[in-house]
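Report on one structure; see the data block that follows.
With one protein chain removed, the remaining protein chains of the complex are shown where they sit.
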Amino acid sequence: MLSTPVSNKPAPQSEPLLDVRGLSVSFGRGTSAVPVVMGVDLRVGRQETLCLVGESGSGKSVTSLALMALAPGGAEITGGQVLFEGQDLTAMGPAALGKVRGRRMAMVFQNPAHSLNPILTVGKQLGEIYAWHTRANRRETRERVADLLRQVGITDAHGRLDQFPHELSGGMKQRVCIARALLCDPALILADEPTTNLDVTIQAQILDLLDEIKETFRTSILLVTHDMGVVARMADRISVMYAGRICESGEARAVFRDPQHPYTRALLDSTPRIDMRYEPGARDLPAIGGRPPNPAQRPDGCQFHPRCAEAGEDCRALLPRMTASGPGHAVSCLRRGSRVEENAA
Amino acid sequence: MTGPLPFPARDLLEVRGLQKLYPVSRRGMFRRHRIGEIRAVDDISFSVARGQTLGLVGESGCGKSTTARAILHLIDASGGEVRLGGQDLLQTLRGPDRKAELAMRRRVQYVFQDPYLSLNPRWTIAQTLSEPLRVHDLLPRPAWRDRVIELLDLVGLEPHHADRYPHEFSGGQRQRVGIARALAVDPELLILDEPVSSLDVSVRAQILNLLARLQAELGLTYLFISHDLSSVRFLSTRVAVMYLGKIVEIADVDRLFEAPRHPYSRALLSAIPVPDPDRPSARNTLLGEIPSAMNMPAACRFHTRCPRASAVCKAHEPPMEPGPQGSALACHHPLEPPAP
């Protein structure tokens, strides 16, 4: 279940479902513009799960919202392309975008309580979306919604249609949100920290559900998370984001077995593990000091150098670019032989 | 209804039969009608030995934070007894004797979950850290400044931070200040209520290391409340697992994580994704969701979700039975103990 049989995957050279090239997003305009996402490349293949990993403020959530053209207030896409099924979303008008968004590409948010309208019943708010996209009549809509609720593991689906969001538990609400995302047979589900607000036993259920959906609905998943455990559980491929840039990306196993970027290593090493013994008196996690830079005052050179034990003089001045470090594995770190970004003045 | 105590009677913190009930009432026109009660913490007992850490784990709504608050009398316990070094802690904190209360408060301190809410936004760090010195009249006023700087140093902050305001700090730095405030009165016991839950991974590791170092250096005793089992594994010597207001299992940390005996403990552990893609994630995830505290299952509270539940689980509540090495377990059908 965890890994899709290789034969099911499309050949690697075929066009990816989502191909993000050099995406940049800034808050504000003109001289006071603060870049929060800089030159991000992402690729999501068909029926593949890509995990976008990073801490708060790394720009991972802004990136996922920008893909949906839902950039939060004041944010603006300042460069790059978002190729989805071969079309460039950044060049589309609002009408064309509306057809892609919510239909071919759907979003599941972190806080299910906030992403459901509290004054509409479950049946209504899901039905409205379905009817709007497909022009289905009321009975078809109701059947379709009930059917989907069943498929996301909600018992007594017909009864739930007339319940309001507050009558559902947190896990149940997230299932409804997932059902909402599935309404129009999306090719890609963007899930932004979908289990962060849930208890671990419920988190396990929702992760199982996402895996099932990938199979039954033949969708791809872009999962934004900070939890390396969730990444290991879900990812086919991983992109690690730090301070607005991707610092490492590759096949999940390759990244976990042989993390290249010092930040990726730190993320893995600094999380205590439940399958490890810690002797009293010798408890010490290999923590990295400091915290990510303030987006308004970024250091020169590699964004990670102030916290990096391996940083040298060159790291303070030069910006590394993503460079292949092995099959299906790329990293941007001068200590790992990455090339220097030329147009970074 | 307190059974035999599953711990030696000489531990620093002893909690016996602690209970917190919330009345559920419907509001009428003039008065509230009591229609039932929520048993948020229901007759739990545990102890923490000096210099050790007891991790109290469970999912949201299991009563772990209520337990912590009841111990420090932030909320009034409905029943039970809490002893600190043999002295009755709850009575002292309730009681009219302010001197005794202050003396007791100096021995136990609390570290809060949210570093953004736990510092007075209008006070500088120095003011916040001086507050305990003023309340307990510990030092003459001119000596406060030096003590503040000493405390900042203890938690890895710099003297120049003293005159800053909380909003100028990151979450991790604020949590350091929260810890420094708790340490200002030289306590023996720290109650850590989800102290790292709202922090980012890399900062979380710094705070966990700080807590481990402080414990080793100052000989502190911790009651560590968390839903994050990996942090609990790192910091605890013993672990108590709570489900719906009850402790279901207590054991040494390695025993509990490696060979849990209560089906809930095992389910909880197997639900945690391990950062290793080659480790197959266990597929015995629990069905269903935590029942609401309003309609609590009778007898064993876990029987509605338990894969091992039988008729007896629906009829009789399993008692807390003491086991080897100070462990304890409340289950009719426990998993096999590990081979000796």
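All chains are identified by letter, namely A and B, in their written order; residue positions are counted from 1 within each chain.
Criterion: a contact is a pair of C-beta atoms (placed from the backbone, for glycine too) under 8 Å apart; a residue touches a chain by one contact, two chains touch by 3 or more.
Just so it is clear, contacts and distances are computed from a predicted model.
According to UniProt, the chain absent from the figure is "Peptide/nickel transport system permease protein", selected among "Glucose-6-phosphate dehydrogenase assembly protein OpcA", "Thiazole synthase", "NADH-quinone oxidoreductase subunit B" or "Peptide/nickel transport system permease protein". Contact with the omitted chain, checked across B:Asn120, B:Ser292 or B:Ser310, is made by B:Asn120. Only one residue from B:Gln173, B:Gln215 or B:Ser327 touches the chain missing from this view: B:Gln173. Residue A:Arg291 is the one among A:Arg101, A:His226, A:Arg291 or A:His329 that touches the chain not shown.
Subunit B residues in contact with the hidden partner, per the touch definition given at the top, are 72, 74, 101-102, 105-106, 109-110, 112-114, 117-122, 124, 131-132, 135-136, 156-158, 161, 163-165, 168, 170, 173, 178, 181-182, 185, 206, 210.
We adopt the following convention: only the chains that are shown with their structure count from here on.
Taking each chain's centre as the mean of its C-alpha atoms, subunit A lies 33 Å from subunit B.
The touching residues of subunit B, counted against subunit A in their complex, run 52, 59-60, 170, 172, 200-206, 208-209, 212, 216, 227, 229-231, 233-235, 237, 254, 257, 267-281, 283, 285-286, 289-290, 292.
Against subunit B, the residues of subunit A that register as touching in their complex are 1-2, 55-56, 169, 171-172, 199-205, 207-208, 226-233, 235, 252-253, 256, 266-268, 270-278, 280-281, 283-289, 291, 307.
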